[in-house]
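All remarks here apply to the structure that follows.
Complex shown without one protein chain; remaining protein chains in place.
After this line comes chain A, so read on.
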Amino acid sequence: MNITDSLLVVFAMALVTYATRAGGIFLVGFVPMSTRAEAFLRYLAGSVLVALVVPATVRGGPEGYVAVGVAILGTLVLRKALPAIALGILAAALWRASMGAS
């Protein structure tokens, strides 16, 4: 691809991507504020996060379940995200090591 085409592709991608980033807050501006709309946006936030986590966990296989399970338990017990993530990854690594050894 020549330089002109390459730059055009990069700029076009940047534009489309920014449109998705700015689009959410732009579009929601047309929705009149109501308790119903507020409730929907609150459900939306949690649901988007679930939709990110669940397929990624399943795709990770057994290690995914171990990492996510331990990270969630860790957050509940420790109330801190960073050590909980570290524990989750450690548990997944140990799991993989023990599976590889057997």
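Assume contacts are C-beta pairs under 8 Å (C-beta built on N, C-alpha and C of every residue); 3 or more make two chains touch, one makes a residue touch a chain; residues count from 1.
Everything below uses one rule, namely that contacts and distances are computed from a predicted model.
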item: Absent chain [UniProt protein name; select from "Putative branched-subunit amino acid permease", "NADH-quinone oxidoreductase subunit N", "ABC transporter ATP-binding protein" or "Sulfite reductase"]; value: "Putative branched-subunit amino acid permease"
item: Contact set of chain A toward the excluded chain (per top definition); value: 1, 5-14, 16-28, 36, 38-58, 60, 63-64, 67-68, 71-72, 74-76, 81-82, 84-86, 88-89, 92-93, 96
